[in-house]
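Apart from one protein chain that is not included, each protein chain of the complex appears where it belongs.
Just so it is clear, A, B and C label the chains in written order, and each chain counts residues from 1 on its own.
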């Protein structure tokens, strides 16, 4: 491996979360200056969530830079206090620094516009795309090659979690990684939600390299508790927010409508420009280059145009989306879910096509779990290091985490047009709306007796 | 005037700057829900400044909501402690509350994408546009009409500064207004610059209605000093930042290139879609409806497409813009400015058309001035109220403000391609670049002797 | 009741937690200006905790002012949006405002120096003392009388929880009261611990008056969760800190030593000055006036002097206390506790009198519990108000609170001189210390086999 080329004087990016992002290596500076990394400025971190938390306008550029900065702080700290003396002693090998920093910086480079919706509708996967960008014909690949012919592959394998050193993999992706630590703090800062805060400095000081990856000194237990509670709260308060989901469903339905119109033979050029066309092309896998041209602006501009579509459903959904008229929702559960068609029927009677104006949507998260060998994707559990060097799984010592462990947060909802809650005097559908409303109590669907 | 309809329970928007935006009136809620106001979510507050301060992704929606919230706090405070007892007594008339709140909320609704550049290139004016939106065939106009047939006109006249009550006008627009107070704090928060902070709560408590408008109790003098210093610092540190300006110039030049290509007979549909077309149409004044379809996304998407243009200048400028390769710059001054053509000549020798790859750009601000009747646009000076009720102009009592008063901040720069600073071994233009570099010292243009 | 006399212009105290404490009533201003309230400036909020968190120098004056400010905000909000229309309708009666504010301000006025230690050793009770100060021959009593002859009694009954209106009582003292909300935020701010933070503004907006007291709108559930987690964390991280407790035990033992010396006939004037003498007088109940002369300074000055005592134990303990040499500690539990005398024996062998140099200390807290009618002191549970007005106990809806409910935090420790952990070469007691250390593993006492 070529000797790392340090910058003569570090460069910094001002960052509202970490104060400064410190760039000390030519390689990192060059990666940031690639056009693929710069594209992240045009992809919002939280998609449509700014329609409910108007402050949350931040983009993936800032998040990736932040994840890098945390990786830099941890690897510096490990290098200073926990450097390996003999291979395999479980301490930190300073030669892993650059692959860790590059992987942290690039971990989200494959994220596209409105990823959640996009991946669902067009069957892509941002992690696979990240690896393709790292390995493909890109500026990023060229920069990585400067570090050595195998370096791009090493970085890609960290993203794929196949890199042999578990310390590196877990710093980038585990239940306590630089990705999550950055986005929780960043999302909290930008939403103003004040739930995502935790004691970052203490966690960073308490991380320890070990044989099986990364553990936490017992002195950091409460800081990790706060981090997990922050995560739990951010999911319930921000990421699951029904209004965001009502907006996402509008987006998904309107893109679905375009897909359907094109399938039905509608002229593409009347609906999509050249950059967006490949997305809707049937039986076509997006190339890396096609993918890298996509960003939030492209979709939002298309929707802006679709407001004038002669397809009334597409025009209406587009106007609702840009005018921020989300679908409304009520909670459902195991008991009430089977009765949803009664609701859909009423919505239809009120004049709305249920395929485009209703949806069932489950928001799900498992805040923390210990290692379950039998699970489909077993999680790397968080382990605490005691004074004598022995390890204990976090929930064994923390009441709070014990309470959260393995318990999923779940919010199941049925979405419908806001008109269903109207009952003004000049409303054509007053009776239908009243029927609908009679089935709701405390924001929850209570199916009537048949 | 119709009785104000208060919401039964106030609604709030979570805001990272002011914690909560409190909405207590149906009218305000309805204004926020118009599509014209929602459009502000798609217009960034600081244009391209996020290319240097990556955190600064915030939009004009948040700023307008924030300015409204400050107006709400001030008018509530005035209503509680400084309500007028007899007309003309110089105190606050609570009936002015709603026109103040509406004007604060809507004061920037006419801002378009990249306003600074846009207005310069297409000869529009966001304040005039704000008034047209308020008075035109818009949802906003319809909502305002609910308050009374003359209400839209009243709100528009506040924006135009022709409203008879100077207290209302000055709260919205003066050297110490809700607009500036919000944007300084908001821009500081999002850039992470930490220069824009001042003691907002104290200023809000120290504002006083008076015969000629708004004054400040003497107890708030130091808080106002901090506010003016914050303003001064934000201009020098953020708004004047040479990298932002290097990006703005790219934007201006590439849009100018499109304009020129169209003038020269290039087919419009190959360059601009239907929403953007009216902007470039010669001898055409944008209608309110055309204007309201414009947003950042539309421009950024067009630029994304122009990267493939067969016009190499347009393609190159577009790639530089999206790839964040700003023009570089050096300081110039009265002495050196006349010699700029020598620099332009060298740039041309190095293969760059100076019309598109160089620029002279002056950043100018006057942080504070007292009332100068002879000035073209005399400013409303900030006055302090002493214990006995007499008034003194701020700089008479404040050393700090005395130092700033009437002294403009000015940063004059010459912009050029970054390649001019290269001198690598495989560089075709090494000599030319060396000539160029020999004229620069300490980031400043030092014209050589002829 | 006399009409409340509002101040013409509110006065404010700058507060680092709540920005400003707003004083709007002459009564509140007069209460703050009494000498009994001013004494709170000389009583630290967290006693000796600043020996571990050096930032935590704050006093009870700030906390009481903060609790008042929260009460003011809640009662203002209730008065504006939830004012009672007919008696007994479960809404807020604005006439309760002043008694609530006075009780919030005065709720800790009976706290003495190092309350925890003091009450334990001298059998006083700060809540009883608060009531005596309110009802006794004090400036506070005189000020309260201005509001009406029965007003002091009403305020005292709020402290005693016998006031008929449960809304008032619960705002001052319940599992979600202005006292706890202020001290968690304040202690977090001053320690820098960053664990005690929660979304105060949201909680304040979500409190609701109801028939049985105070409930929380369902929209505030997550904010209350954060508050309870903050409380849980502050107990474990700050209030239970072993170093603080090691200092408190020193303090208790040295005061105990003085007591003993006096019992044994030592001349009082050689040990205690006139202000401290009554504290140590046998069979004497402190009068209100004697009590109000006590503050932290008096005790710290006495300890300063005791460093020169001819009683070597008192001199040594005093020097350790002022020189910050806390007793060290290890965790014990049900199994190991019965074997503590073996540890004490070793400490004695090493030359330390176990009565003064060892201690067993349990730190205990129950972060939250629901209403348990059979409990000795049943707690007022936190209830959530659903959209239809029905109530649910918090832990029924919150997984997180369900996990904490009824589960005590407990930290049992054995304290001993730090010398027991030494084993330097020139140490007389190396063998004894080694014996001691052999019984400790992972900061825990592991009794050896006999």
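Just so it is clear, contacts are C-beta pairs under 8 Å (C-beta built on N, C-alpha and C of every residue); 3 or more make two chains touch, one makes a residue touch a chain.
Just so you know, these numbers come straight off a predicted model, no measurement behind them.
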item: Contact residue for the chain not shown (choose from B:53, B:183, B:232 or B:321); value: B:232
item: Contact partner of the left-out chain, one of C:11, C:324 or C:360; value: C:324
item: For chain C, residues in touch with the removed chain; value: 13-17, 19, 33, 35, 38-39, 41-42, 44, 50-51, 53-55, 57-59, 61-62, 65, 189-193, 273-275, 293, 295-298, 300-301, 304-305, 319, 322-324
item: Residues in chain B touching the chain absent from view; value: 193-195, 197-199, 222, 225-226, 229, 232-233, 236-237, 386-388, 390, 399-400, 402-404, 407, 409, 441-443
item: Hidden partner chain, residues of chain A it touches; value: 9-10, 12, 19-20, 81, 201, 205
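One rule holds for everything that comes next: only the chains that are shown with their structure count from here on.
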item: Rounded Å distance between chain B and chain C, as computed from the means of their C-alpha atoms; value: 50
item: Inter-chain centre distance, chain A versus chain B - centres from mean C-alpha coordinates, in Å; value: 32
item: Chain A-chain C separation of Cα centroids, rounded to whole Å; value: 42
item: Multi-chain contact residues (two or more partners), chain B; value: 19
